[in-house]
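Every protein chain except one is present and positioned as in the full complex.
Labels A and B are assigned to the chains in the order they are written; within every chain, residues are numbered from 1.
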Amino acid sequence: MTAPAGDGTVATVDATVYAELQQFYAGQMQLLDDGAADEWARTFTLDGVFEQNVLPRPWRGRDEIAAKMRAAVGKVAAQQLDRRHWIGMVTARLAGPDVVHTRYYATVVQTRKGGSAELHLSTCAEDVLVRDGGSWLVEHRSVRHDGTAAEG
Amino acid sequence: MTAPAGDGTVATVDATVYAELQQFYAGQMQLLDDGAADEWARTFTLDGVFEQNVLPRPWRGRDEIAAKMRAAVGKVAAQQLDRRHWIGMVTARLAGPDVVHTRYYATVVQTRKGGSAELHLSTCAEDVLVRDGGSWLVEHRSVRHDGTAAEG
Partner (left out) sequence: MTAPAGDGTVATVDATVYAELQQFYAGQMQLLDDGAADEWARTFTLDGVFEQNVLPRPWRGRDEIAAKMRAAVGKVAAQQLDRRHWIGMVTARLAGPDVVHTRYYATVVQTRKGGSAELHLSTCAEDVLVRDGGSWLVEHRSVRHDGTAAEG
(Lines give C-alpha, C1' and ligand atoms only; values in the text may rest on other atoms or scores of the structure.)
Protein backbone atom coordinates (compact mmCIF):
# COMPACT_ATOMS: atom_id res chain seq x y z
CA MET A 1 0.00 0.00 0.00
CA THR A 2 1.91 3.01 -1.24
CA ALA A 3 -0.31 6.02 -1.04
CA PRO A 4 -2.21 6.45 2.24
CA ALA A 5 0.34 7.48 4.82
CA GLY A 6 -1.56 5.59 7.52
CA ASP A 7 -2.20 8.63 9.71
CA GLY A 8 -5.22 9.85 7.82
CA THR A 9 -3.15 11.95 5.47
CA VAL A 10 -2.51 11.01 1.88
CA ALA A 11 0.46 11.92 -0.28
CA THR A 12 -0.68 13.70 -3.41
CA VAL A 13 0.54 15.00 -6.75
CA ASP A 14 -0.31 18.37 -8.27
CA ALA A 15 -3.21 18.97 -10.64
CA THR A 16 -1.01 18.80 -13.74
CA VAL A 17 0.38 15.37 -12.91
CA TYR A 18 -3.00 14.09 -11.69
CA ALA A 19 -4.65 15.09 -14.98
CA GLU A 20 -1.82 13.38 -16.88
CA LEU A 21 -2.32 10.20 -14.87
CA GLN A 22 -6.08 10.20 -15.35
CA GLN A 23 -5.72 10.65 -19.09
CA PHE A 24 -2.97 8.03 -19.24
CA TYR A 25 -5.20 5.48 -17.53
CA ALA A 26 -8.20 6.39 -19.68
CA GLY A 27 -6.21 5.96 -22.88
CA GLN A 28 -4.59 2.77 -21.66
CA MET A 29 -7.94 1.18 -20.79
CA GLN A 30 -9.46 2.23 -24.13
CA LEU A 31 -6.59 0.60 -26.01
CA LEU A 32 -7.09 -2.60 -24.03
CA ASP A 33 -10.86 -2.69 -24.53
CA ASP A 34 -10.47 -1.88 -28.23
CA GLY A 35 -8.37 -5.03 -28.48
CA ALA A 36 -5.24 -3.06 -29.43
CA ALA A 37 -2.90 -5.36 -27.51
CA ASP A 38 0.33 -4.16 -29.15
CA GLU A 39 -0.46 -0.47 -28.63
CA TRP A 40 -1.51 -1.27 -25.06
CA ALA A 41 1.78 -3.07 -24.44
CA ARG A 42 3.61 0.08 -25.54
CA THR A 43 2.17 1.83 -22.48
CA PHE A 44 4.64 -0.29 -20.49
CA THR A 45 8.39 0.31 -20.44
CA LEU A 46 10.52 -2.05 -22.52
CA ASP A 47 11.37 -3.96 -19.36
CA GLY A 48 7.97 -3.43 -17.77
CA VAL A 49 6.47 -6.05 -15.46
CA PHE A 50 2.77 -6.92 -15.16
CA GLU A 51 1.86 -9.19 -12.30
CA GLN A 52 -1.52 -10.38 -11.10
CA ASN A 53 -2.01 -12.48 -7.99
CA VAL A 54 -4.16 -14.92 -9.99
CA LEU A 55 -1.38 -15.69 -12.47
CA PRO A 56 1.42 -18.19 -11.74
CA ARG A 57 4.17 -15.72 -12.67
CA PRO A 58 4.54 -12.10 -13.86
CA TRP A 59 4.66 -11.11 -17.52
CA ARG A 60 8.10 -9.58 -18.07
CA GLY A 61 8.99 -7.13 -20.83
CA ARG A 62 6.93 -5.41 -23.47
CA ASP A 63 7.18 -8.33 -25.89
CA GLU A 64 5.80 -10.89 -23.47
CA ILE A 65 3.15 -8.44 -22.26
CA ALA A 66 2.02 -7.87 -25.86
CA ALA A 67 1.97 -11.58 -26.70
CA LYS A 68 0.00 -12.56 -23.61
CA MET A 69 -2.49 -9.76 -24.09
CA ARG A 70 -2.97 -10.55 -27.78
CA ALA A 71 -4.03 -14.04 -26.72
CA ALA A 72 -6.32 -12.67 -24.01
CA VAL A 73 -8.09 -10.13 -26.22
CA GLY A 74 -8.47 -12.77 -28.90
CA LYS A 75 -10.43 -14.93 -26.46
CA VAL A 76 -12.62 -11.99 -25.48
CA ALA A 77 -13.34 -11.21 -29.13
CA ALA A 78 -14.13 -14.87 -29.86
CA GLN A 79 -16.72 -14.78 -27.09
CA GLN A 80 -18.24 -11.60 -28.59
CA LEU A 81 -17.83 -9.73 -25.33
CA ASP A 82 -17.61 -5.97 -24.94
CA ARG A 83 -15.33 -5.39 -21.96
CA ARG A 84 -14.78 -2.04 -20.23
CA HIS A 85 -11.97 -1.61 -17.74
CA TRP A 86 -12.64 1.24 -15.31
CA ILE A 87 -9.91 2.65 -13.10
CA GLY A 88 -10.83 4.87 -10.18
CA MET A 89 -9.97 6.07 -6.70
CA VAL A 90 -6.41 6.77 -7.82
CA THR A 91 -3.99 7.89 -5.12
CA ALA A 92 -0.56 9.01 -6.28
CA ARG A 93 2.72 10.20 -4.84
CA LEU A 94 5.95 11.34 -6.40
CA ALA A 95 8.75 8.86 -5.73
CA GLY A 96 11.31 10.85 -7.76
CA PRO A 97 11.31 13.70 -10.27
CA ASP A 98 9.94 11.41 -13.01
CA VAL A 99 8.52 8.52 -11.01
CA VAL A 100 5.03 8.21 -9.54
CA HIS A 101 3.61 5.45 -7.38
CA THR A 102 -0.13 4.95 -7.66
CA ARG A 103 -2.70 2.75 -5.97
CA TYR A 104 -6.20 2.42 -7.39
CA TYR A 105 -9.25 0.27 -7.96
CA ALA A 106 -9.97 -1.36 -11.30
CA THR A 107 -13.16 -3.10 -12.24
CA VAL A 108 -14.36 -4.72 -15.45
CA VAL A 109 -17.88 -4.38 -16.83
CA GLN A 110 -18.72 -6.79 -19.61
CA THR A 111 -21.64 -7.20 -21.98
CA ARG A 112 -22.27 -10.27 -24.09
CA LYS A 113 -23.65 -9.75 -27.57
CA GLY A 114 -27.38 -9.35 -27.12
CA GLY A 115 -26.96 -9.59 -23.34
CA SER A 116 -26.95 -7.32 -20.33
CA ALA A 117 -24.08 -5.49 -18.70
CA GLU A 118 -22.55 -7.31 -15.73
CA LEU A 119 -19.70 -6.79 -13.33
CA HIS A 120 -16.93 -9.16 -14.30
CA LEU A 121 -14.39 -8.51 -11.58
CA SER A 122 -13.01 -6.06 -9.05
CA THR A 123 -9.37 -5.49 -8.19
CA CYS A 124 -6.97 -3.21 -6.36
CA ALA A 125 -3.69 -2.40 -8.08
CA GLU A 126 -0.42 -0.57 -7.62
CA ASP A 127 1.74 0.94 -10.36
CA VAL A 128 5.21 2.36 -10.65
CA LEU A 129 4.98 4.88 -13.48
CA VAL A 130 7.89 6.65 -15.16
CA ARG A 131 7.65 9.83 -17.19
CA ASP A 132 8.05 9.43 -20.92
CA GLY A 133 7.98 12.86 -22.56
CA GLY A 134 4.51 14.31 -22.00
CA SER A 135 3.01 11.03 -20.86
CA TRP A 136 3.79 8.10 -18.61
CA LEU A 137 4.74 4.44 -18.93
CA VAL A 138 4.12 1.55 -16.55
CA GLU A 139 7.35 0.13 -15.20
CA HIS A 140 5.65 -2.22 -12.77
CA ARG A 141 2.00 -3.12 -12.24
CA SER A 142 0.73 -5.39 -9.51
CA VAL A 143 -2.95 -6.34 -9.50
CA ARG A 144 -4.69 -8.14 -6.66
CA HIS A 145 -8.09 -9.59 -7.52
CA ASP A 146 -10.77 -9.18 -4.88
CA GLY A 147 -12.14 -12.36 -3.37
CA THR A 148 -8.85 -14.22 -3.73
CA ALA A 149 -6.84 -15.35 -0.77
CA ALA A 150 -3.31 -14.73 -1.99
CA GLU A 151 -1.68 -11.31 -1.88
CA GLY A 152 -0.33 -10.04 -5.20
CA MET B 1 -12.33 6.59 -32.24
CA THR B 2 -10.93 10.04 -31.74
CA ALA B 3 -8.57 9.97 -28.84
CA PRO B 4 -6.03 7.16 -28.84
CA ALA B 5 -3.58 7.92 -31.61
CA GLY B 6 -3.16 4.20 -32.32
CA ASP B 7 0.56 4.14 -31.66
CA GLY B 8 0.29 3.81 -27.90
CA THR B 9 0.25 7.54 -27.38
CA VAL B 10 -2.85 9.50 -26.47
CA ALA B 11 -3.63 13.12 -27.23
CA THR B 12 -4.37 15.01 -24.04
CA VAL B 13 -5.65 18.33 -22.73
CA ASP B 14 -4.15 20.34 -19.89
CA ALA B 15 -5.25 20.06 -16.28
CA THR B 16 -7.48 23.13 -16.46
CA VAL B 17 -9.50 21.83 -19.39
CA TYR B 18 -9.59 18.28 -18.01
CA ALA B 19 -11.02 19.53 -14.71
CA GLU B 20 -13.60 21.56 -16.63
CA LEU B 21 -14.62 18.51 -18.63
CA GLN B 22 -14.89 16.30 -15.56
CA GLN B 23 -17.06 18.83 -13.76
CA PHE B 24 -19.13 19.39 -16.90
CA TYR B 25 -19.87 15.67 -17.17
CA ALA B 26 -20.58 15.36 -13.45
CA GLY B 27 -23.07 18.21 -13.54
CA GLN B 28 -24.66 16.98 -16.74
CA MET B 29 -25.20 13.49 -15.33
CA GLN B 30 -26.63 14.86 -12.08
CA LEU B 31 -29.16 16.96 -14.02
CA LEU B 32 -30.19 13.89 -16.00
CA ASP B 33 -30.53 11.65 -12.95
CA ASP B 34 -32.41 14.36 -11.07
CA GLY B 35 -34.94 14.28 -13.88
CA ALA B 36 -34.16 17.85 -14.91
CA ALA B 37 -34.62 17.16 -18.62
CA ASP B 38 -34.88 20.80 -19.73
CA GLU B 39 -31.77 21.87 -17.81
CA TRP B 40 -29.97 18.81 -19.12
CA ALA B 41 -30.93 19.71 -22.69
CA ARG B 42 -29.35 23.12 -22.16
CA THR B 43 -25.98 21.39 -21.83
CA PHE B 44 -26.27 20.81 -25.60
CA THR B 45 -25.83 23.57 -28.20
CA LEU B 46 -29.02 24.92 -29.77
CA ASP B 47 -28.33 22.74 -32.82
CA GLY B 48 -26.84 19.88 -30.80
CA VAL B 49 -27.21 16.29 -31.95
CA PHE B 50 -27.60 13.25 -29.70
CA GLU B 51 -27.36 9.90 -31.40
CA GLN B 52 -27.42 6.41 -29.97
CA ASN B 53 -26.89 3.31 -32.05
CA VAL B 54 -30.00 1.75 -30.50
CA LEU B 55 -32.28 4.56 -31.69
CA PRO B 56 -33.68 4.71 -35.23
CA ARG B 57 -32.51 8.30 -35.77
CA PRO B 58 -30.62 11.05 -33.91
CA TRP B 59 -32.31 13.67 -31.76
CA ARG B 60 -31.59 17.02 -33.43
CA GLY B 61 -31.63 20.37 -31.65
CA ARG B 62 -32.09 21.36 -28.05
CA ASP B 63 -35.90 21.38 -28.31
CA GLU B 64 -36.16 17.82 -29.56
CA ILE B 65 -33.49 16.66 -27.12
CA ALA B 66 -35.46 18.20 -24.24
CA ALA B 67 -38.79 16.74 -25.38
CA LYS B 68 -37.42 13.23 -25.86
CA MET B 69 -35.62 13.30 -22.53
CA ARG B 70 -38.66 14.61 -20.68
CA ALA B 71 -40.53 11.54 -21.90
CA ALA B 72 -37.65 9.24 -20.94
CA VAL B 73 -37.22 10.60 -17.42
CA GLY B 74 -40.98 10.48 -16.93
CA LYS B 75 -40.92 6.74 -17.60
CA VAL B 76 -38.05 6.25 -15.16
CA ALA B 77 -39.91 8.22 -12.48
CA ALA B 78 -43.09 6.23 -13.09
CA GLN B 79 -41.14 3.03 -12.46
CA GLN B 80 -39.75 4.49 -9.21
CA LEU B 81 -36.19 3.91 -10.33
CA ASP B 82 -33.14 5.76 -9.09
CA ARG B 83 -30.75 5.92 -12.03
CA ARG B 84 -27.12 7.02 -11.86
CA HIS B 85 -25.16 7.70 -15.02
CA TRP B 86 -21.42 7.37 -14.49
CA ILE B 87 -18.93 8.66 -17.03
CA GLY B 88 -15.32 7.58 -16.84
CA MET B 89 -12.12 6.83 -18.71
CA VAL B 90 -12.38 10.16 -20.52
CA THR B 91 -9.79 10.81 -23.20
CA ALA B 92 -9.78 14.28 -24.73
CA ARG B 93 -7.98 16.26 -27.39
CA LEU B 94 -8.22 19.83 -28.57
CA ALA B 95 -9.67 20.03 -32.06
CA GLY B 96 -9.56 23.85 -32.13
CA PRO B 97 -9.15 26.71 -29.67
CA ASP B 98 -12.65 26.14 -28.26
CA VAL B 99 -13.43 22.63 -29.42
CA VAL B 100 -12.65 19.37 -27.66
CA HIS B 101 -13.22 15.83 -28.86
CA THR B 102 -13.73 13.25 -26.11
CA ARG B 103 -14.18 9.51 -25.95
CA TYR B 104 -15.34 7.83 -22.76
CA TYR B 105 -17.28 5.03 -21.11
CA ALA B 106 -20.70 5.58 -19.61
CA THR B 107 -22.60 3.11 -17.50
CA VAL B 108 -25.91 3.27 -15.70
CA VAL B 109 -26.53 1.90 -12.22
CA GLN B 110 -30.18 1.65 -11.23
CA THR B 111 -32.02 0.83 -8.05
CA ARG B 112 -35.71 0.02 -7.85
CA LYS B 113 -37.64 1.32 -4.86
CA GLY B 114 -36.97 -1.18 -2.10
CA GLY B 115 -34.65 -3.13 -4.38
CA SER B 116 -30.93 -3.63 -4.90
CA ALA B 117 -28.52 -1.71 -7.09
CA GLU B 118 -27.91 -3.26 -10.49
CA LEU B 119 -25.96 -2.48 -13.62
CA HIS B 120 -28.42 -1.32 -16.24
CA LEU B 121 -26.16 -0.83 -19.24
CA SER B 122 -22.65 -0.07 -20.47
CA THR B 123 -21.71 2.14 -23.39
CA CYS B 124 -18.82 3.87 -25.13
CA ALA B 125 -19.42 7.39 -26.38
CA GLU B 126 -17.81 10.23 -28.30
CA ASP B 127 -18.56 13.93 -27.91
CA VAL B 128 -17.72 17.10 -29.77
CA LEU B 129 -17.75 19.81 -27.10
CA VAL B 130 -17.59 23.56 -27.70
CA ARG B 131 -16.59 26.12 -25.15
CA ASP B 132 -19.39 28.28 -23.77
CA GLY B 133 -17.93 30.88 -21.42
CA GLY B 134 -16.42 29.04 -18.48
CA SER B 135 -18.07 25.75 -19.32
CA TRP B 136 -18.76 23.50 -22.29
CA LEU B 137 -21.72 22.44 -24.41
CA VAL B 138 -22.25 19.23 -26.38
CA GLU B 139 -22.46 19.88 -30.09
CA HIS B 140 -22.55 16.22 -31.03
CA ARG B 141 -22.82 13.07 -28.92
CA SER B 142 -22.65 9.55 -30.31
CA VAL B 143 -23.31 6.65 -27.95
CA ARG B 144 -22.73 3.00 -28.82
CA HIS B 145 -24.34 0.52 -26.46
CA ASP B 146 -22.23 -2.50 -25.57
CA GLY B 147 -23.55 -5.86 -26.66
CA THR B 148 -25.22 -4.46 -29.76
CA ALA B 149 -24.11 -5.37 -33.23
CA ALA B 150 -24.49 -2.05 -35.04
CA GLU B 151 -21.88 0.68 -34.85
CA GLY B 152 -23.14 4.05 -33.68
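The rule we apply is simple: a contact is a pair of C-beta atoms (placed from the backbone, for glycine too) under 8 Å apart; a residue touches a chain by one contact, two chains touch by 3 or more.
Every value quoted in this text rests on a predicted model; they were computed, and no experiment measured them.
Colleague: Considering the whole complex, which of B:69, B:87 or B:129 touches the chain not shown?
Modeller: B:87
Colleague: May I ask you to list the residues on subunit A that touch the chain which is not drawn?
Modeller: 1, 3-4, 6-10, 12-15, 18-19, 88-92, 103-105, 107, 119-122, 124, 146-149
Colleague: Go through subunit B and note every residue touching the omitted chain.
Modeller: Touching the chain left out of view, subunit B contributes residues 15-16, 18-20, 22-31, 33-34, 36, 38-43, 82, 84-88, 109-119, 134-135.
Going forward, only the chains that are shown with their structure count from here on.
Colleague: For subunit A and subunit B, what's the span in angstrom between their mean Cα positions?
Modeller: It comes to 24 Å between the two C-alpha centres.
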